[in-house]
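All protein chains but one are shown at their positions in the complex.
Moving on, here comes chain A:
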Amino acid sequence: MQEPIEETQEGLTVTVCVANDQGLHARPAARLAQEAQKFGAELFLAMDGMEVDAKSILDILSLAAAKGTRLTLRGVGADARHALEHLSALFRNRFREE
């Protein structure tokens, strides 16, 4: 049940859902930022009209996204599609370490 990646004027976007029990707390937020930093594209995470830098653990934490929250990932740059695929897979796998 992967959401499709859509092309918009502001770049590529994909909808993700927070599936882990405690929401985006320190451990998943650290992992998300860590993975996002591996890409050259600019990556953003939006919730309720508030958009933050997906490469910043502090920004991600500041969303205080609880379990069940739907968020929009947005990427701008050459490897944006690859980045969005990779990060949305993290959400689906509840940020478990491979």
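In the analysis below, a contact is a pair of C-beta atoms (placed from the backbone, for glycine too) under 8 Å apart; a residue touches a chain by one contact, two chains touch by 3 or more; residues count from 1.
The rule is short, and it goes like this: contacts and distances are computed from a predicted model.
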item	value
Candidate names "Sugar ABC transporter permease", "Lactate utilization protein C", "Glycoside hydrolase family 15 protein" or "Phosphoenolpyruvate-protein phosphotransferase"; UniProt protein name, chain not shown	"Phosphoenolpyruvate-protein phosphotransferase"
Options A:Ala41, A:Ile57, A:Leu73 or A:Leu87, residue touching the unrepresented chain	A:Ile57
Residues belonging to chain A that touch the chain removed from view	21-23, 25-27, 29-31, 33-34, 37, 53, 55-59, 61-62, 64, 66-68
